[in-house]
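Note that one protein chain is taken out, while the other chains of the complex remain in position.
Note that the chains are named A and B in the order they appear, and that numbering of residues resets to 1 at the start of each chain.
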């Protein structure tokens, strides 16, 4: 990695000491025009989502909190380095000197890229080894870079918040891997496949940081000025709307009207996923509410009916329910994006606004909004196809018996990969005192 | 909600695609002049305070952490939508087309508005149903919008951090509701009305995020430039000061010199509340320290003596002690604001500075600082009056036996509204294995 960075990666002109000469040459009046000041606050929010948001969201299992937050940390830190290289080669290679010039926007994009692999991890949580996760991430980032290149550069589709590029791809990638790695005897570790009271509260830390910072996620690489501003408003509204929907559906779906923490932790976020593609568009505030409303319904019903169905019938074991949180809302987001793009008009956007929003210039200067809508739809299929095919290939690789994956009975147990002590008697599990722990009999029966 | 948004809510000119034309017309040189770049970082901090800060602060109860953070999430997400409408109708209605044009400042104001309802929730924590909370929020937001209109627009009082508008109103609103809903037999659930070790640590997450981001809260809608800058410095100092005071008082108030987590979690924040109104003023750094010092003392003594007194004598059951954290420091903040405003002078503020800070222009161009001080004091009374009268009315509505509130014996228990499992034996409470839990006898005696 160090060698590859040595050969390819350099600072871009905004993070290089030559910035002051660059400023003079370009007649830039103030240091504030450095992209750093446009994007750094959003970058930090996205960074929190990746490491605390995704990490703590996966601590909900009663005995896999270390693995949830720890392996998330490992693969995210690995992935961002690899993503800087892969995305650089595909998007940012300087044709003069064959170097990749990085700035804060590259760091955001690397975080985005890693998000797709963390989504895929959600389907496999507790059932794979850290080495398998590294392989999953290595190929995931590579596939992502190619897919992103096709969607954003070749198809010239817009996807500021990555409904298609990140969520749809990541989810189908993870689900296909989980399907290939199907474990028929997983019920042997069923007693560990749930939460305890405090692990659910830990997971709420993840949920809330994802929820709060999602407007930054969808606006981080949007256009300066009104683009970022509008993306924030749209995402904020869609998220608020899906919270209400989720609480309502979760409550009425149980006989006794009780709420299920799994729904609250996950489906409340569906609005942010579904608003990813269209966040920059003039979808209007009430349009955002409708998107959040629909995705909240779909996602909660997914947890209620689809996840059990998928596990039984389709043989897909989806630990975190990423199909409900990322796949379906991601597809909704892609469709909403295509429709919104196709129905854009100069009367709503203004002539210049339309060109700016969809970047109708250079090679695509003559593209109409209808054609743009078609390309958006095509992009959605590209994302799904990459997820399915890529997942099948990588799943095949991960099925090789060389990666040290845990036995069925040891799934969802930190004890396999971490030095842990009993949460009840505070003794290490191998110590004789632990045998006296009164809960030993319950936890291991 | 969707229909109302469809009819009334539109993007403002800074979040609309016409921004580029607006920029040219107004001769704005850079995208950075979009209000988004002035306010977005502060907005995100306020957002964290609302959802993580208030949410986790309310997880301290041993068996009501789900309700604390979960219902906080629900009513905040509902409230911000309703607040965008209500505040829009009162403050931001465009008289030409009868639409509300929203931008990032509206989002901040919606968060502020919701804060007052979350404060009110603090008094009722554990004793009301989610439906009651929705009603509390619906009316709370409405009352807030009217009260804010009177204070900020009609009286032209200044209240950047909302000591009066948010904290005083919210606290008296919640306390009056709690008084109307008094439960004489609440001691039946006394065994659940405390914390456990880990729930106290969770609550510290809330405390710290509130504490750290309070400078953003008080500066979020302050004037661009020196106003925001000064509000941050003042709040930072007041908060630091009240931490020291709280530790000192908490330690000397016990016979054995031990610290009480309840004080540390709450009274350390009193300085931020009390600095809300005067944060923009030239109160001077040592003035800020004095405000923090006084409010820390008052708040800690409130927890020690006033809360038990109120419960016994006044029949007000205040679960989180909002009277100590929000009501009293809020009133202090209002008084400090009135005094500081009345004693403002051109020699300290500069001629232009004085006009800018107090917005002495248009209808109030000839107002003197003494008169401004009087209006500030009037504003404080308006806030208290709205809290008391509004709370009595809404409390009356909530007393109707149709809202599904929990029985006295089930207060402070997540089991009523959530699917929970025993935190000791990890079994669902209805499962027969739970009967074997050795702590069953303790928890349910």
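In this text, a contact is a pair of C-beta atoms (placed from the backbone, for glycine too) under 8 Å apart; a residue touches a chain by one contact, two chains touch by 3 or more.
Predicted model, so just to flag it, every value in this text is computed and none were measured.
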Query - Touching the absent chain when the full complex is considered, from B:127, B:230 or B:323 - result: B:230
**Report entry** Residue touching the undisplayed chain, where the options are B:62, B:101, B:127 or B:326
**Finding:** B:62
Query raised in the report: Touching the missing chain, which residues of subunit B?
Result: 29-30, 32-33, 37-38, 41-42, 45, 62, 194-198, 200-201, 204-205, 208-209, 211-213, 215-216, 224-226, 228-230, 232-233, 236-237, 239-241, 243-244, 247, 251, 254, 257-261, 264, 268, 282, 284-286, 289-290, 293, 348-350, 352-354, 356-357, 438-439, 442-443
Query - On subunit A, residues whose C-beta touches the chain left out of the figure - result: 1-3, 5-6, 9-11, 14-21, 23, 29-32, 34-37, 40-41, 44, 47-48, 51-52, 55-56, 59, 65-66, 69-70, 73-74, 77-78, 80-81, 102-104, 107, 130, 198, 202, 205, 417-427, 433, 436, 438
